[in-house]
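As you look at this complex, bear in mind that one protein chain is not there, while each of the others sits in place.
For clarity, chains are labelled A, B and C in written order, and residue numbers in each chain start from 1.
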Amino acid sequence: MDRTDDQHRLTDLTVHVALSGAFEGAYRSGENTTLLPTDSQKNAVYALAAERGPEPVEEFGLALGRHFLAGNPEVECAQVHLVQHAWNRLGERHSFTAAESARRTATVSATRSGASVCAGIDGLMLLNTTGSEFRGFRRDRYTTLPEASDRILASRVRARWVRRSLDGTDWDDEYATARESMTSAFVDTYSTSLQQTLLVMGERVLTDCPDIARVHLSLSNVHHLPALSLYGLQGVVEEKAQRVYVASAQPHGVIEGTVTRNDTDGMAASDPAWTAAEGWPW
Amino acid sequence: MDRTDDQHRLTDLTVHVALSGAFEGAYRSGENTTLLPTDSQKNAVYALAAERGPEPVEEFGLALGRHFLAGNPEVECAQVHLVQHAWNRLGERHSFTAAESARRTATVSATRSGASVCAGIDGLMLLNTTGSEFRGFRRDRYTTLPEASDRILASRVRARWVRRSLDGTDWDDEYATARESMTSAFVDTYSTSLQQTLLVMGERVLTDCPDIARVHLSLSNVHHLPALSLYGLQGVVEEKAQRVYVASAQPHGVIEGTVTRNDTDGMAASDPAWTAAEGWPW
Amino acid sequence: MDRTDDQHRLTDLTVHVALSGAFEGAYRSGENTTLLPTDSQKNAVYALAAERGPEPVEEFGLALGRHFLAGNPEVECAQVHLVQHAWNRLGERHSFTAAESARRTATVSATRSGASVCAGIDGLMLLNTTGSEFRGFRRDRYTTLPEASDRILASRVRARWVRRSLDGTDWDDEYATARESMTSAFVDTYSTSLQQTLLVMGERVLTDCPDIARVHLSLSNVHHLPALSLYGLQGVVEEKAQRVYVASAQPHGVIEGTVTRNDTDGMAASDPAWTAAEGWPW
Partner (left out) sequence: MDRTDDQHRLTDLTVHVALSGAFEGAYRSGENTTLLPTDSQKNAVYALAAERGPEPVEEFGLALGRHFLAGNPEVECAQVHLVQHAWNRLGERHSFTAAESARRTATVSATRSGASVCAGIDGLMLLNTTGSEFRGFRRDRYTTLPEASDRILASRVRARWVRRSLDGTDWDDEYATARESMTSAFVDTYSTSLQQTLLVMGERVLTDCPDIARVHLSLSNVHHLPALSLYGLQGVVEEKAQRVYVASAQPHGVIEGTVTRNDTDGMAASDPAWTAAEGWPW
């Protein structure tokens, strides 16, 4: 936090550091001379936050990556993953309250040949109470899902994006624009499937943020099942103005996809953070 | 959710039901004729939400309590605990995004002689970056805590309150006022201890909400330790404008207290929900 | 851990301390002279573990309770809740692996007039693949649950018990006996309801442990629903030797009850730990 002026500023981060490289000797010999303790890595995060400040997280991550490369010749890739928890200001001076659960994220991969940044958001919850259907899907012998002509669409959104280059970025502005693009696309779009909504959301990001080269979206489908039919109460209960749904945490589906600008097709292909973003977490 | 008008409304609840009474026979005989399945209790929650609507949660809980008393002569106390998750509107019509993590709560205890309501809030996170000290406390042989003249004060607030009577309550308005009272008291008060802050918060609620008879507050103390001294980096790192702290989840302290209006001292003493609110969770 | 002999011993505890009493002055005056910091309370737990050892947990809790009473005249009740995580020995000397998820618990309430101990267990998962039915229960207009003549019975068991007196207790032996009593009763009993099973479990504890005065049981009912009928696949899939079930975490029922020895009916009525054990967690 910055307590210089009367109006304080608060930054709340969780930081992960992963160093990889030519450490085989340490595993084989039992000699530790090349091993920077994870405790020192943790200290470096706090020290650089004190020395240079932690915002924007993308640049703080780049500084951390450079720091680990500089001090450890064995390191080939220093990856720094940062998660920013949002707080809202109370009053004018030094009070805050925890804001919504969506978190801004950044993953920096710093190597000897350069650094890349994978920016993003986790846990953005969006919900439409109408304007969504799911019909005409494939039916196999195990399919029992009825077609839905008016369904609730609720999704927990994870997104990751990369830029054409790191030059001249206003990270805060680009994050705000990308988030607003995804949100407005979700709100505006009549959805025939979460897949179709995903594409619209990704395309909107590319349209609104000209320097973003590609965006990966992972949309958890938080199913909302009509309670009365689910529990056999249709004939028993007269449903008035409201409609009652069961929000089902488990099991649930996840729809993923990457939207790429034509002229940047190959980008990020070998970025380990990007590979992780597109992979499955097991 | 209410989808009657163009502008939909969304209510997101988690509901717990606890029935207690003269059920000894069922335990002894293995005959189940007096046992309403928990599955039917769950169905009743959805059915009454459909038939009468789920808001405000205090009145929905009262309706559920009456329902279980009416249908089950063995029940002596039907307790209904409701947790409301907040969503913010996106646009003008049918879109929403999950709001902050604080949840409005209500616990209804319905008996043959009447019903009581214990209203409240869970998980309200408040933080002051200055305006707090902790000094002059008791020191025993195990005390190593240094005195703090300028500390970060962060707290996760749980509150429960009861009214003089249930008549003529605008539950939404009273919830908003009580929440704003606690928040503004936390923001305004120079804190010499979390205990002192707690009392100010409770008194503010009683002042601003004339029909609330007593309020119980449980303030989790989310310790913020200066990172550089905690990790032995004071001499090494020059801290600039910002100050860096470690937010410590475990272990942590919890400060509790009940603030009561003088003329309502005995109230709620036998309310099982109140007893639970004042007790420890094990 | 005890590393005196070649064969080390390991004890893994989580400890909660709650002090209550005549602290009103500290809340009112903002003077902290009567407040022992929660940090010092935490230190006392580690210090007494070092000085006297942490086992058995019931006696460690009593020592902690006495410590807080002795040093703080304002304290009227010092409550200490201990949770013991189990580890199994690997080999003969100093290696261990985390054991099952059930945890032994103890809650000590130490006052100026004496101390009480509420011993117990949390998270004991028991499951019978047959030998259970649920029929003849009450049906109201919202009841849709079919009668079950051969159901899976799975329960997460929480138990709390108190003794006639604290004299001459072999806490380890009594814990082992009480646990085995509950387990064998669950295994042996043909269940017509979880309520009936609960009573048999409680009575078995009182029979096998002559010094236990009363036992409270809380049985979470982990419903196992036949997958094929739940998902409309009965006609489609031929189920062979096996039966496939969906273990449903939410929503679920909880059955509670207290079994008391006739001649000890009033015991524990005012013990705050017991009140908490019998109450609902909100």
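The definition used in the following text is that a contact is a pair of C-beta atoms (placed from the backbone, for glycine too) under 8 Å apart; a residue touches a chain by one contact, two chains touch by 3 or more.
Predicted model only: the values in this text are computed from it and were never measured.
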Visible chains that the absent chain touches, using the contact criterion stated earlier: A, B, C
Absent-chain contact - pick from C:51, C:167 or C:263: C:51
Contact partner of the left-out chain, one of A:79, A:97, A:116 or A:155: A:79
Touch with the omitted chain, as defined above, among A:4, A:88, A:144 or A:165: A:144
Where the missing chain touches chain A, by residue: 16, 18, 23, 26-44, 47, 71-72, 79, 81, 105, 107, 134-140, 142-145, 192-193, 195-196, 198-199, 221, 251-254, 257, 272-273, 275-277, 279-282
Residues belonging to chain B that touch the chain removed from view: 141-142, 144, 231-233, 236-237, 249-250
Chain C, residues in touch with the chain not shown (by the definition above): 1-4, 8, 10-12, 42-43, 46-47, 49-54, 87-88, 90-91, 94-102, 124-131, 152, 183, 186-187, 227-228, 231, 233, 236-247
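Assume only the chains that are shown with their structure count from here on.
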Whole-Å separation of chain centres (CA-atom averages), chain B against chain C: 25
Centre distance in Å when chain A and chain B are each reduced to the mean of their C-alpha atoms: 30
Chain B residues counted as touching two or more neighbouring chains: 42-43, 47
